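Only a single protein chain was left out; the remaining protein chains are all shown in position.
Coming up: chain A.
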Amino acid sequence: MKERMPNSSALMKQEFLKKWIKGLQIYSSFKKEMTIFERKKAIKLSADVAIASTRNASTHWSRALMSDVSTDDANHAAKIVVAQISGRKVEKYSSSKGLMMTCSNKILRRSRVASRCRRTRGVGTSVKARSIARKVVKNRTRVLKSLVPGGQEMDGVCLIKETLDYIASLRVQVDVMRHLAAAAERLDPPQRSIL
């Protein structure tokens, strides 16, 4: 996995912004007049595709996201956006061609490392407490899998690596969107046109 250097964050933001705008332009060319709701979906979807494409299909989550968008038959414009921005035809996401395929479920067992630390306080943790802790970790892992695109296909270390990358990308996305919204609000103080 590519190590993310601090100074590449600015480059990523630029790349994201350009691709995001490109996506929005594609949408506008499809539909001149959009309702606020349609525009919101266009904005969000373009942003998601843009941030996923900055990973160049090198991560599971970005591939899964692109695939989800482009296999949504109801949304024709979205497919074009994905194709244009990623520069390639996006196949249905399947984990069988994964880069990080064989990850074991060791994260669940390794979580006992953490509970082992607690044992040094004197009283050993009971078997029951440990199994409860394992269940909690298992449930929470399941939730995490539902939050990360393509998470269901991931296991153990994959999941953590993908989560790290996904969170870092989400932060870039939020950062740029926040700045754009703030700047636009300053330039265009709320005088909303009546639809």
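We adopt the following convention: a residue touches a chain if its C-beta (ideal position, glycine included) is under 8 Å from a C-beta of that chain, and two chains touch if they have at least 3 such contacts; residues count from 1.
In this text, contacts and distances are computed from a predicted model.
Enquirer: One chain of this complex is missing from the view, so tell me which of "LRC58 protein", "Hydroxymethylglutaryl-CoA lyase, mitochondrial", "Transcription factor PRE6" or "Sodium/potassium-transporting ATPase subunit alpha" is its UniProt name.
Expert: UniProt lists the chain left out of the view as "Transcription factor PRE6".
Enquirer: Among A:12, A:26 or A:47, which residue is in touch with the absent chain?
Expert: A:47
Enquirer: Please identify, in ascending order, the residues of chain A that touch the omitted chain?
Expert: Counting only chain A, the missing chain is touched by 14, 17-18, 21, 36-37, 39-44, 47-48, 100, 102-104, 106-107, 110-111, 113-115, 117-118, 133, 136-137, 140-141, 143-144, 147-148, 156-157, 160-161, 163-164, 166-168, 170-171, 173-174, 176-181, 183-185, 187-188, 192-193, 195.
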